[in-house]
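All protein chains but one are shown in place.
Chain IDs A and B follow the sequence of writing; residue 1 opens each chain.
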Amino acid sequence: MAIYDQSYTPWTGTYTSRAARIRAMVAMELAQPFKNVWVLVSVLMAFSLVIGWLLILFIAGSSQVPLPFAFGNRIYRDGFYNFPTGSSFTLFSMILMALSATVGASLISRDLRHRALLMYFSRSITRVDYLLGKFLSLVLFLLIVTLGPGLLLFIGQLGMSQERLTFGQRMGDLGAITLHSLILTVPASALVLAFSSMTNRTYLAAILWASFYFISASTSEALRFTLRSDWPKILSWTNVTAHLGDLCYAVRPPPDTIRIPGAKSILPVPPAILDCGWLPPFLLLTGLTALSLLVVWRRLRSVEGEE
Amino acid sequence: MIVEADHLNKWYGRVIALNDVSMRIEPGITGLLGPNGAGKTSFMRILIGLMRESSGEMRVLGESPWNNPKLSVRIGYCPEHDGFYEGMTGMQFVTALARIRGVKDPVAAAKRAVDWVRMAEASDRKILTYSRGMRQRIKIAQAVVHKPELLVLDEPLTGSDPIVRQELIGLIKAFAQEGGSVIVSSHVLHEIEQLTRRIVLIHRGRLVAEGDVGQIRDLIDRHPHTVEVKSDRPRDLAAALAREPEVVEIRFDPSAVWVRTPKPDAFYSKLPRIALDAGAEVKEISSPDDNLEAVFRYLTET
Partner (left out) sequence: MIQAALGFAGLTLRGLIGGRRATAAAVLVLAPPFFALIASMFGKHVDPVKLFHGFMFYFSLWFVIYLLSLIYGISMSIGEIEDGTAGYLYLSAVPKWLIVLIQMGVTTAALSAMLFVNLLLTGLAASYGRELVPNLLRDVVSCTLVGGVGIAVSLGYYVTCGLTFRTPTGALAAALFPTFFWEILVTSWPMKFAEYTLTNNLRGMLLPMVFNNSRGPLYRYVVNFHLPDYGEASMFLSILMGLFLITAMIAAMNRSIEGKEAR
């Protein structure tokens, strides 16, 4: 005897748009990192660099002491993003590596651990939505740490800069900061997601990313020293991102030397990090990003099948 | 006495998991009952020495369980959730754990334990390929491989199908018949009823009641049950029901009648005739009180 449920009526509402679904995923993921004390400490460290510089600028401006770093756009590069340079590493890039490892390593590995992928994909969430949501949430979080302090520094410079710049030059600086931040965050996010998709253990994904970061620098240094050649520099993640970032600031190229009014010394311009232009490192980063996203995609398909 | 707890407290930050729990558990099978989050697992973890109490004292087989390996080998523990070493077969898993517990001939002991839980045929397969019931049995095998005096089982029947459930109940009873003691936790009364008549009830970290399961059942039956009857003519039905001596309280709304009665069985048997006489169609009958939660509510409110 068949039994029919007369009370059931199918839902006739409309689904939200894809953008809304992705936005919901991003909002969900973006709220998580700030609950972690270590993440908050790291974010504060990133901002504290900038706040330190703003104080210095304020004091220098008030005392009318010409400050070498306040001229040109060196303050963004050497004062913040590439500060301080020690061997192949900069403090800021290591903070970024640690943050992306802490926040990004769990994005997919956590879902793998708790077998949540089926739950996601049983709804009207496609793999593309899932991937975009995770990717954008990590990129946005890292932009808060990179672009946020950079913008704060930019605004500080607007008020306390010791040189007169045109509107176009200011906008050029703003564009450079934004582009540099994207260079730092987008490929890193893709790589971290790739490592996160490879394992259901968050700490292992974080270690893999940290390993990649340090081994790239170490290999570059070791080969550079032993081969007595400069081409291995391109193997270092820090060098590639720093070089591309430096090229962004080339919209306002400094003279060979920077002469500061009233100062006796001049500030030499550091040499370019890599000898090649923008294309090889750009292609390298783009290739890594694409490969990483492909790895994530393949993992999502294979794991979904296993579940 | 197998277990003695004196003013046991455990808190995680601001959350109190166990609140001044004092109890004595005698040899045999004892059921630890409580809803989710009651504190059963916390109590068990302190009992086996995985976790330290925040204050108070716990003694198991006369000794403190914390950092006491000599006591640990006298206890067997089957955790609620699965945790296995990747890539191991069932036999390898049980043998490895037998070895670290100092069993003299771990391979033979593992074989005995695996046979006892009736997993001999599947023991050479990887645990990853096991069904839920098979995993439960392998977990019980590792818990008994070193012939413990006390077996502590954390919700062993949860998630199992009825056949596996009966098998597991049989194993637990067999262990007790061989002289061992068992403490088994669950949030389902009738599961525990099949195993033992001795029950300890925990709710929100507090010891609510302990004793014979019959006494708990009587408590359920003695306190008034609420019964909801959905009808097309609730006013007429309510008027008819109000005359019945089994009904101690009644209220109704446009779709249903709620009745409180201390004798639910008698009420159920009379309800069809009453509804017929009143000319009311009964659409649905339900009773939210016939469960452990209702008992806890009753016990914690009195």
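Just so it is clear, contacts are C-beta pairs under 8 Å (C-beta built on N, C-alpha and C of every residue); 3 or more make two chains touch, one makes a residue touch a chain.
Quantities reported herein were computed from a predicted structural model and do not represent experimental measurements.
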item	value
Chains shown that the absent chain touches, full complex	A, B
Touch criterion as defined above, residue of A:43, A:67, A:101 or A:117 at the omitted chain	A:101
Among B:5, B:48 or B:237, the residue in touch with the chain that has been omitted	B:48
From A:215, A:251, A:284 or A:303, residue that would touch the chain that is not displayed	A:215
Candidate in contact with the missing chain, chosen from A:48, A:124 or A:229	A:229
Hidden partner chain, residues of subunit B it touches	12, 42, 45, 48-52, 67, 69-70, 72-73, 75, 77, 79-87, 96-97, 99-104, 106, 142
For subunit A, residues in touch with the removed chain	36, 38, 86-89, 91, 94, 98, 101-102, 106, 198-199, 201-204, 206-208, 210-211, 214-215, 218-219, 221-223, 225-229
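The rule is simple: only the chains that are shown with their structure count from here on.
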item	value
Geometric centre distance via CA averages, subunit B-subunit A, whole Å	50
